[in-house]
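Read the structure below first, then the notes.
Every protein chain but one is kept in place in this view of the complex.
We just call them A, B and C in the order they show up, numbering each chain from 1.
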Amino acid sequence: MGVVERLSRLDRRYIFLAVAIAVTLPIFFPIGLPIEVTAPVKQLYDVIEDLPERAVVLISIDYDPSGAPELQPATLAILRHCFKRNLRVLVLGMWAPGVPLGMKALEEIAENEFHRQYGIDYVNFGYRPGGAIFLINLGRDVHDVCRTDVYGTPVEDLPMMDDVHSASDIALVISMSMGVPGSDQWIWYYHARYRGKLATAQTAIGAPRYYPYLQTGQLIGLIGGMKGAAEYERLVQTRGLATIGMDSQSAAHMLIIGFVILGNFIFWMQKRKR
Amino acid sequence: MRLQIPLTIILVMGIFTLVTSFIPAKPIADVNQMFRNWYIGIITFFIFLGTFNLARSNAEKIKKQGRDWQYSIILLAFLGIMLFFGFYRGRASTEEGQPFMYLYFNVQFPLESTMYSLLAFFVTSASFRAFRARNKEALCLLLAAVVIMLGRVPVGTAIWKGFPTVTEWIMNYPNAAAKRGIRLGIDLGLISMALRMILGIERSYMQ
Amino acid sequence: MLMTSGPWVWIAAMLTLAIYSFLYKDNPFYKIAEYIFVGISAGYWAIFLWWNYAYPNLFEPLAKGNYLNIIPIGLGLMMFTQLFRRTAWLVRFPLTFVLGVSLGLQIVAAVEGDMVPQLRGTFSPFSRGVLFGTADFWTSIGYIVLLVGVLSTLIYFFFSKEHKGFLGAGARIGIYFLMIAFGASFGYTVMARISLLFGRLHFLFSDWLHVIK
Partner (left out) sequence: MREPELRQLAKPDRDTVEVMRLKLIIVAAIIAVICNVDIADASTTPQVADSISILPPRIISLKDTPNDAGTSIDIEWELSPTESLIPGMIIEYQVLRAPSPDSTFEQVGSVPAGTSTYTDEGTIPNKPYWYRVAAVGREQQVVSEMAGPGHSVMQWFDRRRIGVAIFVALTCTLVMVFIEVAKRKGKMFLRRLPVFDAIDEAIGRATEMGRKVLYIMGQMDVDDPQTVASMSILARVAERTADYGTRLDIPCVWPMAMSMARETVKESYLRVGKPDEFNANDIYYMTSDQFGYVAGVDGIMMRDRPAANFYLGSFFAESLIFAETGYTTGAIQIAGTAEVDQLPFFVVACDYTLIGEELYAAGASLSGDPIQIGSIRGQDVAKAIFFVYIVAGVVLKLFGINWLETLLKID
């Protein structure tokens, strides 16, 4: 049996194995392909760069574990940037299953990497139900809708919240969003009422829909999918999950293209034989 | 009676919903909203009936010791566990930190996302065997797929800076055009089928 | 924390591996995972719908004195008549109610959400500038391609005449557009699929095995 013949009967399990290897290898042996930073990501980075020290950034965790591969790296990169710039961070979320993800991110960056103090440098209010209504009330009176944090501590006992009362005390909102409630609500019910700077991170599927909001200025930045997160990681000069993930993506995409070429080569050889 | 009343219900409800979607006046809008709420409510019973059917068919399988009946015990056990932890503290049983959510996060979620991620493997095997330039049409399919793939990842940009731009153009124009044509056809097919059902011409769905 | 404590991670990891073992071949581990999945998901959806739809929309208002809700609850319970041969026809009542509302809505949604905006989007970008060169070259070409594509795909879906002559030529072009679109969509979704696999593999290597940070 010739090589072509044998290849044409290639057991699919070898293909599966190749995919697993292509995605796994870059996790251990990074390729480090250059990642071009796109304008919407750079815009958000610049805004955070220009914020005065100790300004308050609100990060809204509006996703669940199924959005985590794409959105968690962006959350980590943004947190890293905020603490590097010595900003204060307020975390909350409109998706109940997202709470553990927010806690995990803060533990990793604020506690272990930057050793910031809870209650002074950052707070976490966990899941906040109510969607649009919650956002309307949040802009008016933060303390009223965030009475206790995720651990049950009353807001009065969190020194950081002493000078955070309404939308005007929050310098920037970033909605990490994969659906409803999420960025749409932040745009329509928070930004439309209280203005202030708003940015979003989206899954790759959701991102294209938000470009018009960038043009109108309702959003000051947009991070789209794993690629956008990788761009942000590059800006804050870390090799995070998304950067590794993009290597995996490149490898897997090239593998598929390789298989397409191989398939056509076999097809062409067989046709010539006949 | 067994046929006339149901046919009347579907006709009246169908026409009413269709026509009143253009009437914003409050009394009509309120009735519409009420019907929509009822609709959602009734639909949930479809699932309850399904769950009941599932339990019954697996119980029968165990009783008759049909093929793989041992696995049915596992199925019933997990169904039972989920129902128990979903109800045992009333509405609070689905809050964070409750066993119901632990089961969701650590059993259902990994199963679901792993099943979903199988697609990464199948996308590759399908590309290998099916993307072959048998004729001009197949060549179009193949080339479009390869160009778009290159336009999405850094390695593509490393090969040629223009790939992302070309990707965007293909997605915005030829791709959008064909999808639009398909959609227009589908809309018509849907409208005509829905209309036949409302008018009682198509009644194969009735048992 | 919900997602990192010991035994739970092991359970999640084992289930993940059990599903992947199917790629090698069907085996008892996959089968166990499969039956757990069917059982647990059926339970999850029943509970989810009960606490999020049926209870707040039907039963709670009823308890508060909205007696009209007896109608949908009654219709819903009629679903269960399907289980008995003699009463099975009663299912037609809830079924036709649901179908009537849903089909009526679907007709309007198809026209309003799809047909009208799609038709409009096809010719709305056209202006003299597009054809006579004041707009960006590739954008102009794009709009013309869009127009030709929509028209030829429409012809492809023409069933009452054989595809010969004008219709034949139109349908041929339509097929090329369909193929480009299918190829493009296929290529576009690869990334999201790989992301999912990357997510699972990362879970295995980091949360479970701790071989990477």
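Operating definition for what follows: contacts are C-beta pairs under 8 Å (C-beta built on N, C-alpha and C of every residue); 3 or more make two chains touch, one makes a residue touch a chain.
What you see is a predicted model, and the numbers here were worked out from it, not measured in a lab.
Enquirer: Could you tell me which shown chains are touched by the chain that is not displayed?
Expert: A, B, C
Enquirer: Of C:41, C:69 or C:140, which sits in contact with the chain we cannot see?
Expert: Answering carefully, the residue with contact to the hidden chain is C:41.
Enquirer: For the full complex, which residue in C:54, C:150 or C:191 touches the chain that was left out?
Expert: If we include the chain that is not displayed, C:150 is the one touching it.
Enquirer: What residues on chain B make contact with the chain left out of this view?
Expert: Missing-chain contacts on chain B: residues 18, 22-27, 29, 46-47, 49-51, 53-54, 57, 111-112, 115-116, 118-119, 122-123, 125-127, 129-131, 141, 179, 182-186, 188-197, 199, 201-202, 204-207.
Enquirer: Please identify, in ascending order, the residues of chain A that touch the omitted chain?
Expert: 12, 193-195, 217
Enquirer: Take the complete complex as the reference. Which residues in chain C touch the chain that isn't displayed?
Expert: So the residues of chain C touching the unseen chain are 19, 22, 25-26, 30-31, 33-34, 37-38, 41-42, 44-45, 79, 82, 88, 91, 95, 98-99, 102-103, 106-108, 111-112, 115-117, 119-120, 122-124, 126-128, 131, 147, 150-151, 154-155, 157-163, 178, 181-183, 185-186, 189.
The rule is simple: only the chains that are shown with their structure count from here on.
Enquirer: Tell me the shape of the graph of touching chains, choosing from line, ring, star, complete and other.
Expert: complete
Enquirer: CA centre of chain A versus CA centre of chain C: separation in Å?
Expert: Computed value for the inter-centroid distance: 24 Å.
Enquirer: How many angstrom lie between the CA centroids of chain B and chain C, rounded to a whole number?
Expert: From the centre of chain B to the centre of chain C is 4 Å.
Enquirer: For chain A, give me the residues that contact two or more of the other chains.
Expert: 16, 19-20, 23, 65, 99-100, 227, 249, 252-253, 256, in rising order.
Enquirer: At least two partner chains per residue is the criterion; list those residues in chain C.
Expert: Chain C, residues with two or more chain partners: 2-3, 23, 190-191, 194, 196-197, 199.
Enquirer: Help me check something: in the complex, which residues belonging to chain C touch chain A?
Expert: Per the stated touch rule, the residues are 1-4, 23-24, 190-192, 194-199, 201-202, 205, 212.
Enquirer: Quick check: in the complex, which residue numbers of chain C touch chain B?
Expert: Per the stated touch rule, the residues are 2-3, 8-9, 11-13, 15-16, 19-20, 22-23, 31-51, 53-55, 57-58, 68-69, 71-73, 75-77, 79-80, 82-83, 88-89, 91-108, 110-111, 114-115, 118-119, 121-122, 138, 141-143, 145-154, 156-157, 174-191, 193-194, 196-197, 199-200, 203.
Enquirer: What does chain A use to touch chain C in their complex?
Expert: Counting only chain A, the residues touching chain C are 13, 16, 19-20, 23-24, 27-28, 65, 68-70, 99-100, 103-104, 203-205, 225-227, 241, 245, 248-249, 252-253, 256.
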